[in-house]
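Got a structure for you, questions after.
All protein chains but one are shown in place.
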Amino acid sequence: MPDELVRASSVTKIFRTRAGEVRAVDDVSLTVHRGETLGLVGESGSGKSTMARLMMGLQTPTSGSVSFDGRDLGTLPARELRELRPRMQMVFQNPYGSLLPHFSAIGNVMEPLRLHDRGSKESRRAKALELLDLVGINTGHAELYPRQFSGGQQQRIAIARALALEPDLLVCDEPTSSLDVSIQAQILDLFTDLRNRLGLSFLFISHNLAVVERLADRVAVMNKGQLVEESTTENLFRAPQDPYTQQLLSAVLPIRQD
Amino acid sequence: MSDEALLSVRGLRTTFRRDGAEPLTAVDGVSFDVRRGQALAIVGESGSGKSVTMRSVMGILPRTARITGGQALFGGRDLLAIGDKELRKVRGRDIAMVFQSAMEAMNPTLTLERQLTEHLLWHGLCTKAEARQRAVRALGDVGIPDPEKRIRTYPFQLSGGMRQRAMIAMAMVTEPALLIADEPTTAVDVTVQRQILDLLAELKNRGTGVIMITHDLGVARYFCDDAVVMYAGRVVERAPMGRLLDDPRHPYSVGLLGSGVEVGGRDLPLRPIPGSPPDLSRRPEGCPFHPRCARAELPRCATEQEILTIGPGRDAACWKVAVDA
Partner (left out) sequence: MTATEGVEAAGEAAVVGTVGDPEPIERGTTARGPWARAWSRFRKHRLAFGSLVFCAFLIVIALAAPLIAPYGYEETDIQHKLAGPGSAGHLLGTDLLGRDILSRLIYGLQTALTVAFGAELTALALALAIGLLAGYLGGRVEQLLMAFTDVMYAFPSYLFAVVMVTVLGRSIFALVVAIGIASWVTQARLVRAQVMTLKEREYVEAARSMGAKGTTIAIRYILPNAIGPILVTTSFAIPAAIAAEAGLALLGLGVQPPTPSWGAMISEGSRYLLAAPHMLVAPAVLFALTLLAFTWIGDGLRDAFDPSGEQR
């Protein structure tokens, strides 16, 4: 039985808006195991992004609990929660928006190390350079600012930053959705490469089924806040059980005609 | 085919002024045709110039842009030469445009009725009473249920898919000959996507020419008959849609298809194109793709490339491909 890394148990999140109550997540239970990539798919409004944030402890559930490595995030004091943060890091949809615009590329990658007082300034810098190289950024450009890079490169820098604290879990929220198709392919290759090299666990959120199929070991499907189906990638794509999943898969438009 | 082109673009060149630097060429000699009842896909990524091309034709460029060359023949006139006043009569009436985000393209403070009838009345196409009728009918045509009631609503009261349909209704209410759709399904959920495309297909079958700008090859395949692939402001390949996707020739097209992920393609190797799209302010010499091309051969690839015919209905801007053919 593989280790459980993150476990969400019957998690519900209700937002109070002017329009009334919104059940963004409705009684969802999900587990990410060590070393696995769990794909979370759904359309807009499905609650997948909220679910990701709940599983990272960035938001607290209205009911239910989330535990990371056996520890219940809801009952942890703030300081301990903060110390747990390095173990789960996030990569966001908008690469430029997620980087600090007034810090250089290397500055951005060094920042999490600085926040957690890891090593000296020199060692942080050396590590940051290593990471930039790992993700395929020319270290000669380390001092450039985010705006001077292309979208794909910005996302690489963001990934380098997410890896700085050596997390166990990488949560990716639509990381390639705002990138061009050819760049998306590069980033997907990078994810695969990093996963193999570093043995990371992934929670990969996307509305793009093809991307999820390629990367994930298991897939969970959400619709309107509820979990409608969860299965291995192969089973889900070959024999979807839930009518919503079937609808989703049938809506995909093929590129190649085999 | 004996039909003559509805829209014929030849050698279009558009530049953008920049402070303290040379103007940037966003569209560099683009040519293509669209016929009645034909759906043409303009495929490309960021910086390809696909949106700028269509906006040049429609005359809706930002102030820093300048069209420095080419023609766009429509109904016997060159749209690039007729001046804004005349162009405004064509725009919205004979050529209509549909955008990626309905919420941004529509006026949030006006009802659908106002927005739809405004088009008709502005172009002096009918009386106020007739305008309302045609508007209701247009809404019905795009599949909005209960159009008589819905016409009084505001854009924000509709769901995303409905809004997109309403935007299409707005475009179609004047019964234009040509519809330009710029990424019309990108911002829409995948379950609604097919419905929108089916709707556009219906319009196409009724004789409207459609130009669809897209980066999504699945969408292009489903809907379009022919395709034009753009890279760094140039056309690099022209082909019937199916042939392009099953048998791409130009190295960029090959690369584009090699980097596409597909459901059911989990085991197919991913072959991303190395590098990034070029900085348009520092264009490579000659073929804009050659720095990233696995088949590049200097010095020839660093000289200007022409578009060469490589087969029936197929062109590519690559001498190597022409040699293969």
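Couple of notes before you dig in:
Chains: A and B, in written order; residue numbering restarts at 1 for each.
Here, a contact is a pair of C-beta atoms (placed from the backbone, for glycine too) under 8 Å apart; a residue touches a chain by one contact, two chains touch by 3 or more.
Predicted, not measured: the structure shown is a model, and the values here were computed from it.
Here one chain is not drawn; of B:5, B:61 or B:121, the residue touching it is B:61. Of the listed positions A:98, A:176 or A:223, the one in contact with the omitted chain in the full complex is A:98.
Among A:63, A:138, A:232 or A:246, only A:138 touches the chain that is left out of the view. Among B:107, B:281 or B:309, only B:281 touches the chain that is left out of the view. One chain of the complex is left out; on chain A, the residues touching it are 56, 58, 82-83, 85-86, 88-90, 92-94, 96-102, 104, 111-112, 115-116, 133, 136-138, 140-141, 143-145, 147-153, 156, 158, 161, 165.
By our rule, only the chains that are shown with their structure count from here on.
The touching residues of chain A, counted against chain B in their complex, run 43-44, 150-153, 180-186, 188-189, 207-211, 213-214, 233, 237, 247-249, 251-257. Considering their complex, residues 45-46, 160, 189-191, 193-194, 215-219, 221-222, 242, 245-246, 255-266, 270-274, 276-277 of chain B touch chain A.
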